[in-house]
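As structure tokens, the structure follows; a few thoughts come after it.
The other protein chains are all here in position, but one chain of the complex has been omitted.
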């Protein structure tokens, strides 16, 4: 057990997983909101851009997207996201490239979560708001956005859970997060396999189950009763 | 976008503004695309030597098509297993938990409990982790090559998706009118018969679009097999990039294949959804236009998936 912590640095790996989750979640929330704005805008070309983005990246495996970040962004285009004379350059750069890949992929889910929030609002709500003389800004602030956010809470939460689990894919480009522990153990010390799967598995259950419960509760509380 | 909760029908002034924004947006978008293309071109990524291999049959015959076969085979096996397992789990979880101390009741309680634990655990643990573990066990016993990678890939995919399908079906049953099960019981069917003959067929039909969308998730997740040395599209095409030094070109081609297949499936799911709606049924959402994180947003399903 102790070698799992000393030789395979499980705490370091856990910390990497947590940071990957947080950065990618923030990134995809921002990018996803932008894409959703494009997709919901009344302007044809912007809508086309938003829709294409979603169709392209949602239908591509995350493994492929993350590999592309490493192979295309960095190896081919020479885009580096870290100080290249830093001795830890490769680790930092790889980690940030993984965040980019995670962000690009999950932004499509954030976009669709937000869009579904808007889609749950009956048209009558907007018509009623306009007919009592509210301006566009007031309609948004007082009527549409509050309902849209409530409708988007559960899908957004589900995306967060999926994102947490998907951080494991970063091992594909050599980021040392939790699944990398399992991969390394398989190659170097198969005797530790059961234990490391147990530990890593339990960590993920601890990370995701409470999220699920919290989202369920929150979803019920904010649900718009219709 | 004829009617939207966000925007009223535009008047002449708004139309002018939209046109202007459209032009600006188009220019910005075109500029970004041009920058990307230019960047790639300066790095010689459009050199004919990098793309020529795709005009040769051997590239398809030896690398891409066998890889595509690997992807489709793993996905197909996983879907079948997940469906069977998922329906079984759903049946177990739909039965009301018996009380009492008879051995039968205790046994049934245990089975239901195991089913619940299985569903919660396989949904909480990342698919890749399950694949790596199963592959590790197989590899330690000397099955790291041959069928080992396929078994690990398929097992990881079917475990996870069995629980997703179970929850999709439960969600579908939850949407059915309560009268359905009451009617079943009142004509003398047992609880098991009611579930099997009345509830499940209706729930599966109603959730068909969601189930079809789940196929996309499975297909995309076969790419995780790359990490357990399974010969899916990515892994099988890798030697070709060593041969031709064209990783970028290869990734573009593979992405195009995935997008084409998955887009077609998502269109199928939408079509089925419309068909069912036209027949006056309530349906679970197909992913593309209805629901972001896929079928897990069906009522009664708390956690999500989006791999």
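Which chain is which? They are A and B, in the order written, and residues in each are numbered from 1.
By our rule, a residue touches a chain if its C-beta (ideal position, glycine included) is under 8 Å from a C-beta of that chain, and two chains touch if they have at least 3 such contacts.
To be clear about the criterion, contacts and distances are computed from a predicted model.
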Can you match the unshown chain of the complex to its UniProt protein name from these: "Cell division protein FtsX", "NADH-quinone oxidoreductase subunit D", "Glutamate ABC transporter substrate-binding protein" or "Formate dehydrogenase subunit alpha"? "Glutamate ABC transporter substrate-binding protein"
Among the chains included here, which ones are touched by the excluded chain in the whole complex? A, B
Of A:8, A:71 or A:95, the residue in touch with the unshown chain: A:71
Touching the unshown chain, subunit B contributes residues 43, 49, 55, 58-59, 61-62, 139-140, 142-146, 229, 238-239, 241-245, 247
Residues of subunit A in contact with the chain not shown: 70-71, 74-76, 78, 80, 84-87, 89-90, 174, 186-187
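The working rule: only the chains that are shown with their structure count from here on.
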Rounded Å distance between subunit A and subunit B, as computed from the means of their C-alpha atoms: 17
Along subunit A, where are the residues that touch subunit B in the complex? 38, 40-47, 49, 55-56, 58-64, 67-68, 71-72, 75-78, 106, 109-113, 115-116, 118-119, 121-123, 125-126, 130, 136, 140, 144, 154-155, 157-159, 161-163, 165-169, 171-172, 178-179, 182-183, 185-186, 190, 193, 197, 200-201, 204-205, 208-209, 211-213, 215-216, 219
Looking at the complex, which residues from subunit B come into contact with subunit A? 1, 3-8, 10, 18, 21-22, 25-26, 29, 39-40, 43, 45, 120-121, 124-129, 132-133, 135-137, 139-140, 216, 220-224, 226-227, 234, 247-248, 251, 254-255, 258-259, 261-263, 266, 290-293, 296-297, 302-307
